[in-house]
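Working notes, structure below.
Here the complex is missing a single protein chain, while all its other protein chains stay put.
All chains are identified by letter, namely A and B, in their written order; residue positions are counted from 1 within each chain.
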Amino acid sequence: METLAAGTTVLELVAVFVSAVSGGLAAVRKKFDVFGVLVLAWVCGLGGGILRDVLIGDTPPVGISQWPLVVAAVGAGLVTCVLHPGLARLRRSVIVLDAAALSLFVVQGTTKSLELGAGLLASVVVGVLTGVGGGVLRDMLVGEVPLIFADRQLYAIPAILGAGAVGLLWTADLWSWWTAVLVAVVVLGFRLLALWRGWLVPHVGVGWTGRWGRDSGSMDT
Amino acid sequence: METLAAGTTVLELVAVFVSAVSGGLAAVRKKFDVFGVLVLAWVCGLGGGILRDVLIGDTPPVGISQWPLVVAAVGAGLVTCVLHPGLARLRRSVIVLDAAALSLFVVQGTTKSLELGAGLLASVVVGVLTGVGGGVLRDMLVGEVPLIFADRQLYAIPAILGAGAVGLLWTADLWSWWTAVLVAVVVLGFRLLALWRGWLVPHVGVGWTGRWGRDSGSMDT
Partner (left out) sequence: METLAAGTTVLELVAVFVSAVSGGLAAVRKKFDVFGVLVLAWVCGLGGGILRDVLIGDTPPVGISQWPLVVAAVGAGLVTCVLHPGLARLRRSVIVLDAAALSLFVVQGTTKSLELGAGLLASVVVGVLTGVGGGVLRDMLVGEVPLIFADRQLYAIPAILGAGAVGLLWTADLWSWWTAVLVAVVVLGFRLLALWRGWLVPHVGVGWTGRWGRDSGSMDT
């Protein structure tokens, strides 16, 4: 899979860079200092991968041990510090690039987990976490409820379908560089289509007001 | 320990299901979308176990690799999406089931850690984390301070006593399926008794207003 490995390296750096920019912008908006922006960029760009590596037992995670990845993430943070007003105007471009990053992270995360023998189910879960984990960690660090849970965007569903497709193709011995690209493109396309057509995930029963009385322990009402 | 293994499997699924319901209800109350409810259910049902497995080095965690557990958690999420108004009326039943889940997670978490050779102290800590970890992760993901720290409920104390009892019985070579059941029942009983009698953990010194001035770095005042 040399071609795939060489190909994903460049694409991986681009995905990390784009995700890191979104993290840096979140930090700028929250008026973090320069160090805070760099850390948020790093968390958003590499956080999903670090989660993946810890869950599949590959330590230390590549997100803290491989120079190109760390430089891409921290570099994105520095770029964000300097260019953030202009980046604000590039909203559409960044959304498309972010969707591409999602598809890449999902394919790469699921694949790495399968290669390390984690099993089909675990690899699908890990693939999804690699794709969405950076954003969740970023939201938690800026003190917000993770956007992905409440904004009704079809973000995790393309991720789950992509990770599942990777898992099935792998199990059926149909995995190669071009099936990898195919899955990534389908995930990207699904995400962009959902954005374009305004598809949303339904809320759950708005009528209930949750009158449980006093919460106790983990018995959240 | 075949009987114990077979017995805990069913009990374990019940414990995961109940905890997952409490997580799902928290998400519904916060108006998460369907995906958010499913994730919160999964985090609350299996989060403690994932924490346990990462800390004792058993990767990938069973909470992402074993179908029955994942199905139990996500299934509980789906059930919560559909039945949440009715679940609100079952408050008492859910509190009892949740106490049972706590006792089971604590016994099972401590035991697994001891079996993998983590040592007495680490296993007691891990056992407590398995019991309370799901709730803490859930509270953090919905943007709240973990309930367990401030609500004064005797939740962690039964957990610590249970994990400690498991550790001591194990070290004294008195561990078997019926001592496991005994400890679980005692933890459950303690928790329910504390709820019934209204026992609370004391606050710490309400008189102090904390006039440190400006916080700096990790030097929290």
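Note that contacts are C-beta pairs under 8 Å (C-beta built on N, C-alpha and C of every residue); 3 or more make two chains touch, one makes a residue touch a chain.
Values in this document were obtained by computation on a predicted structure and should not be read as measured data.
**Q** Consider the whole complex, including the chain that is not shown, and state which of B:55, B:83 or B:168 touches that chain.
**A** Checking the options B:55, B:83 or B:168, the one contacting the hidden chain is B:55.
**Q** Can you work out which residue in A:95, A:168 or A:181 touches the chain that's missing from view?
**A** Checking each option in A:95, A:168 or A:181, the one touching the absent chain turns out to be A:95.
**Q** What residue numbers in subunit B mark contact with the hidden partner chain?
**A** 54-57, 113, 118-119, 121-122, 125-126, 136, 140, 143-146, 148-152, 156-157, 200-208, 210-213, 215-221
**Q** Using the touch rule from the top, list residues of subunit A that touch the missing partner.
**A** The missing chain touches subunit A at positions 19, 22-23, 25-37, 39-40, 44, 50, 54, 57, 59-61, 64-67, 70, 80-81, 84-85, 88, 91, 94-95, 98, 102, 132, 134-135, 138-143, 147-148, 151, 153, 155, 195.
What we mean here is this: only the chains that are shown with their structure count from here on.
**Q** Using mean CA coordinates as chain centres, what's the subunit A-subunit B distance in Å?
**A** Inter-chain centre distance comes to 27 Å.
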